[in-house]
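Structure provided below as structure tokens; questions to follow.
One protein chain omitted, others in place.
Going in written order, the chains are labelled A, B and C, and every chain counts its residues from 1.
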Amino acid sequence: MSDEYLVKEGSKVLIYIDGRRKRVINVRKDGKFESDKGVLLYKDIIEKPYGSKVTLSTGYRAYLLDPLITDYLMHGYKRATQVIYPKDLGFIALLSGISSGSIVVEGGTGTGFLTSVLAHYVRPNGKVFTYEVREEFLEIAKKNLRMSGLDKFVVYKNKDIRKGIDEKEVDAVFLDIPDPWNALDAVYKALKPSKPFIAFLPTVNQIEKLYMALRNHGGFIDFHAYELMLRELQVEPGKVRPQTLMIAHTGYVVFTRKVIKE
Amino acid sequence: MSDEYLVKEGSKVLIYIDGRRKRVINVRKDGKFESDKGVLLYKDIIEKPYGSKVTLSTGYRAYLLDPLITDYLMHGYKRATQVIYPKDLGFIALLSGISSGSIVVEGGTGTGFLTSVLAHYVRPNGKVFTYEVREEFLEIAKKNLRMSGLDKFVVYKNKDIRKGIDEKEVDAVFLDIPDPWNALDAVYKALKPSKPFIAFLPTVNQIEKLYMALRNHGGFIDFHAYELMLRELQVEPGKVRPQTLMIAHTGYVVFTRKVIKE
Amino acid sequence: MSDEYLVKEGSKVLIYIDGRRKRVINVRKDGKFESDKGVLLYKDIIEKPYGSKVTLSTGYRAYLLDPLITDYLMHGYKRATQVIYPKDLGFIALLSGISSGSIVVEGGTGTGFLTSVLAHYVRPNGKVFTYEVREEFLEIAKKNLRMSGLDKFVVYKNKDIRKGIDEKEVDAVFLDIPDPWNALDAVYKALKPSKPFIAFLPTVNQIEKLYMALRNHGGFIDFHAYELMLRELQVEPGKVRPQTLMIAHTGYVVFTRKVIKE
Partner (left out) sequence: MSDEYLVKEGSKVLIYIDGRRKRVINVRKDGKFESDKGVLLYKDIIEKPYGSKVTLSTGYRAYLLDPLITDYLMHGYKRATQVIYPKDLGFIALLSGISSGSIVVEGGTGTGFLTSVLAHYVRPNGKVFTYEVREEFLEIAKKNLRMSGLDKFVVYKNKDIRKGIDEKEVDAVFLDIPDPWNALDAVYKALKPSKPFIAFLPTVNQIEKLYMALRNHGGFIDFHAYELMLRELQVEPGKVRPQTLMIAHTGYVVFTRKVIKE
């Protein structure tokens, strides 16, 4: 195993105890991880390989994992706002068609979940330009993206995206704001022809309003409004069943794309 | 608009007529597109910009779009097998944590849907090693990936992944084969510690069997079995409702990750 | 087995061949049942007990079953309109609290599915008063309910329920019409205090409009809007999985109940 796959000072590590106890930590020589299952001193994990089993102060076992993007989101980031969950993030990213090198614009940075996923996929040569009117959210998002190392692929703008998008010929625009219909001129001007505009919206009324505005505006085709429901199965041998509770609704994903207006 | 955003001979174009009539074509000077709504000669679209409106022989309108990855999958690829749909593909890709530069292994190339999404995300410096025992599927997958331009990021192997994985220290392993439990040794050896193994399985019994094999094998933690249901809304102003029919089941996504066995 | 459990001339029988081939027939001495699996002469089934296996002209087997209420609906009734399916019918009936002896009012007879379920539950001493403006639907519904023997518990009214309900102190009102908000005065006057009013509506906009009208009208509390999704499992030993396709949406069930206005 190569050197760089050892935990070092400054490494990020997902401490995995069990399904409910996972946390992404930033390894500092003098820090420690505390949980109801025991304590772990960071100095004791430095130089251990990722994937190792370690023992908490109580004798309880834990694992040191190299965090995945979803670990950062779900077990590392501080939340400032409602977030978009992985089920929707993966779908949004795939529908948008973006990949390494893409130039994308996001309105409504919020906690930075979608920002992170976009940055994760467009790196190292692409860029995410993210607009957020509330500076306090932008600060939290920045801190979150610094943790996951995605910060350097993002340009943060403390601006109202409805008033205009500075970038041109972008590969996709994403809006997670309450009134995306007020940003359609900006969106249209920023997008390359044939490229997608995707909005995330919690209510049916917003979808309806957005559709009407899109049709009114012209220059958009291929409308879709999707909802994803995620169920997790409980798999105990001989007792397989869907989990009792599920998040039944977070929001709808609206997809459309730009064509040249005549 | 820059030059390269014009349709050229050899370009791929999504001809978009309406929600039910979309097809990705490969532009050849002497070719033509035929549909129940009319005919389009390819020579008439060369040098037109992407995003343009064109007129079919019948007077019906269509649009020339730069295909997104999902357009290639859904409206371009020839299908040889059951496929994994975008709702699951986006989720699988995100859960796996892969991005540009990742080295990944796939077992069960099939039609090449997942292969394409993996290649799309790991390019330009990453690589997908895909194993398929049936040569005829591999040929179809290759042809599909050549269409989408993703072919160069893939190494095709006409081999049984259950008998071994040649690659080492890979960032993720994906299996879409009926008996993934028979490939666990190979999977374990190939993966970097802390990295994910993801399987796609249509039946509950396969999930149960895989879980039991994973627990027996040891060296895997953080088990999840997910199911995604996708509903599309019909959005006519004043008449918003979910679509009547939906694909209620394709398969389950099983996620786990490797830890170091003692 | 007692005499009356034999098939007689005039009996209704569910001919059950397999999951896709079921039909409720009315036994006439000289009639016959025809299917792609063979023919069955009714004279050959008279005096056979319900539950018997019989042989079609082709040698294929079938069963003679005493039809359940859902068999009449799904495999006997002629459809004139969109119908409410059993998943919603059972829920609507239970929520309404009706049982033997209840006096209920329905607006929008349509094909008579809900009418039948209501009659089925209120018999023998209760009564269903059903309003339908389109006489041709009423004729089809009557014919359907005569088949299932539920006809005698129903009073058919070729009237517009929005203009008034003749009955007073009823135990529940059910509306399956496009604009239930236009019938609220009639509904309110007909209902016993504390009894439910239930509407079945396909679109979200109708729900919203009905809620606003109910709140405006006053005298209604305990609002609920439900959606039921039904999935069927395919159960082959060792291969259990949800069915691929499902009816994802038929309509929403809106529930409320009357209180005394001051």
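Please note the rule applied: contacts are C-beta pairs under 8 Å (C-beta built on N, C-alpha and C of every residue); 3 or more make two chains touch, one makes a residue touch a chain.
Note that the coordinates shown come from a computational prediction; the quantities given were computed from them, not determined experimentally.
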- Specify the residue from the set C:Gly10, C:Gly31, C:Pro49 or C:Pro178 that touches the hidden chain. C:Pro49
- Message: For the chain not shown, which residue from C:Ile25, C:Ile45, C:Ile92 or C:Val128 touches it across the whole complex?
- Response: C:Ile92
- Taking the entire complex into account, which one of A:Thr55, A:Asn216 or A:Gln243 touches the absent chain? A:Gln243
- Contact footprint on chain A, counting only the chain that is left out: 202-205, 231, 238-250
- On chain C, what residues meet the omitted chain? 1-2, 5, 14, 16, 19, 49-53, 63-66, 68-70, 86-87, 89-97, 99-101, 117, 120-121, 123-124, 169, 192-196, 204, 207-208, 211-212, 221-233, 235, 237-238, 240, 242, 252, 257-260, 262
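By our rule, only the chains that are shown with their structure count from here on.
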- Query: What is the distance, in whole Å, between the centres of chain A and chain B, each centre taken as the mean of its C-alpha atoms?
  - Reply: 21
- Numbers and ranges of chain B residues touching at least 2 other chains: 204, 231, 238, 240, 242
